[in-house]
Each structure stands twice: as structure tokens, then as C-alpha cells.
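So, chain A:
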Amino acid sequence: MIEVRLYAAQRLSAMVLAPLVIAHLILILLAVEGGLTAAEILDRTRGSVGWALFYGVFVLAAAIHAPIGLRNVIREHTSWRGEVVDKAMIGLGILLFMLGGRAVLAVVVG
Partner candidate 1 sequence: MQIETHDTDILILGAGGAGLFAALHAAKANPDLDVTVASKGLLGKSGCTRMVQGGYNVALNAEDSLERHFMDTIVGGKWLPRQDLAWRLVEGAVERIHELENELGCYFDRNPDGSLHQKAFAGQSFDRTVHKGDLTGIEIINRLMEQVWARHINRLEEHRALALIPAADGSRLAGVLMIDVRTGGYRMVRAKATLLATGGGPTMYLYHTPSGDKTCDGMAMALRLGLGLRDMEMVQFHPTGLLAGLDTRMTGTVLEEGLRGAGGHLLNGEGERFMAGYDPAGERATRDVVSRSIYSEMRAGRTTPMGGVWIKMSHLGPAEVAKRFKGMVTRCADCGFDLAGGLVEVVPTAHYMMGGVEFEIDTSTAMPGLFAAGEDCGGVHGANRLGGNGVANSTVFGGIAGDEMAAFVAREGVLADPDTKVIDEAVARAERPFALKPGDLGALRDRLWRDMWDEVGILRTDASVRRGQDRLSEIAADLAVTGLADGDRAFNLTWHDWLNLESQILVSKVIAQAALAREDSRGAHFREDFPETGDLDATCYTRVTLSGGTPDLEMVPVDFSIVKPGQSLIDGHVGAPPAPGPQAPQAAE
Partner candidate 2 sequence: MRLRPSRNHPGFWAFTAHRISGVALALFLPVHFLLLGTAMEGAAGLDRALALTDNPLVKVAEWGLVVLLAAHLMAGLRVLILEFLPWRDSMKRLIALGAAVAAVVGVIFLVQVG
């Protein structure tokens, strides 16, 4: 049943995202002090397997989580229904995953 699967994927990804987002938020709050510089960010991330994993999982989970969420939003607030929405959301998921993957590569590998 597609609805159960989507639901499961959305909630599981949310559970994965939760600790990551908490960490991310703490990091932001600590890091933004006096503005951000690329050096600060890249110093931390470059060559770190740990951060690579952290952001990699983050991107994957978000790429699953957000499109499923948007699908509901679109179906409820627009007259857009059916397969078109589903395909668009799959597209969005892939896009997010690729862009996110590129970003992770950028900050980890350079």
C-alpha cells in the first residue's frame, strides 16, 4: 500500500533528521558568532569522514522527507492530483539528492 510506505518513509526519515537537525542547529548557533567564513566551515569539514557521513545521511533523509511532505501539501492545497504530482516529487527528491550530494562533496572533498 503506497500510502503506508510513503508514511513510513516520511516518519522514519523524520526520526533520522531529528537528531541531525538538533546538531545542525547547535552548530549554527555556535558557529554564526560574529559571522561565518568559508575557512571556518571548510576547516571543520574537509577530509572528515564523520562530517561526510553526517551530511550525507542528512541529505539523503531530507531528499526523502521533503518531497513526501510537499506531495501532501500540493494535493491538499492545489487541484494538482494524481501521477503528475508523484512524478514531480520523485524528480524533486532526485534533484535534492544530487544537489545535496554535490554540496557534501564540495565541503568534504573540495
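Criterion applied: all candidates are chains of the complex that A comes from, given by their letters.
Following the convention adopted for this analysis, a contact is a pair of C-beta atoms (placed from the backbone, for glycine too) under 8 Å apart; a residue touches a chain by one contact, two chains touch by 3 or more; residues count from 1.
Remember, it's a predicted structure, so these values are computed and weren't measured experimentally.
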item	value
Chain A: touching candidate in this complex (1 or 2)	2
Chain A - residues contacting candidate 2, complex	11, 14-15, 17-18, 21-22, 24-25, 28-30, 32-39, 41-42, 59, 62, 66-67, 69-70, 73, 95-96, 99-100, 102-107, 110
